[in-house]
Every structure is written in structure tokens, then in C-alpha cells.
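A single protein chain has been omitted from the complex, and every remaining protein chain is retained in its original position.
Then we have subunit A:
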């Protein structure tokens, strides 16, 4: 019993060769931006330009979510006037953009990263602190 249980996990876990964590970039304040510096561990796996394009798009999406524009002001004022009950029935602008981001990451994973044995984890699952890139061992591709 023990053997199969741990073997199953080993099969899942052993495929993971390493994890790279891309930390947040606070140079512009507390807005959600991630460092787009290309990590050395990914040099053998993916094109630098491709990776930086993904990061740039993600950063742009997060900037869009946190933008202080007329839409966010209207939403804020409406919420205040309704004693914040409007949030119970309406999805906030931020949540809509987060859904867009989740879709984008999944798309990127399917098209670009999975074929190269990489997996991007949506930062929202890590509390918007890091983008976790899981590097799978090459032998998992032969399975």
C-alpha cells in the first residue's frame, strides 16, 4: 500500500526537476508587476524573447486591472452609494481582468510552455507574490 502511494507521488513529483520563482517588481510602487528578467534555468528550454513577451503581456494585464481610470472611479462611487452591496451581485473590474489573465496563462501553457516541459502557475494561486515556473524533467516528455 505504502509503496504504491509513494510511487504514485514520485511519478508526479519526480517529473519536477526544478521550480523558478519570478518575484515582484516594486520599482513603480505597490502595483502588481513581475520582474521580467530572464532566469538562467530556462535558457535551455525556451526562447528569451518568447518568455519576455509573455511576461510583458502579463504585466500589462495587471496594470490594466489596477488602472486608476474613470471606470474604476465610477465603480467605486457606485459601490459607496449602495453601501457596498453592489459587490455582492456584480463582478469587479479587477476580477474580470483576473479571469482574462487566467485564460491567457492557460493558453500560453497549452501552446508554448507545455510542449517545452514547462508550466506557468497563475500568480493568483500564490497570492500575487510570484510567478512559479515549474521545469519538468525531460523524461516526462517521453511518457
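Assume contacts are C-beta pairs under 8 Å (C-beta built on N, C-alpha and C of every residue); 3 or more make two chains touch, one makes a residue touch a chain; residues count from 1.
Methods note: contacts and distances are computed from a predicted model.
Student: One chain of this complex is missing from the view, so tell me which of "ER membrane protein complex subunit 1", "Ribonuclease p protein subunit rpp14", "Palmitoyltransferase" or "RCC1 domain containing 1" is its UniProt name.
Tutor: Missing chain, per its UniProt entry: "Palmitoyltransferase".
Student: Which subunit A residues touch the hidden chain?
Tutor: Interface with the chain not displayed, on the subunit A side: 1-2, 5-6, 9-10, 12-14, 16-17, 19, 21, 24, 26-30, 65-68, 72-73, 75-77, 79-80, 83-85, 87, 92-95, 98, 124-130, 132.
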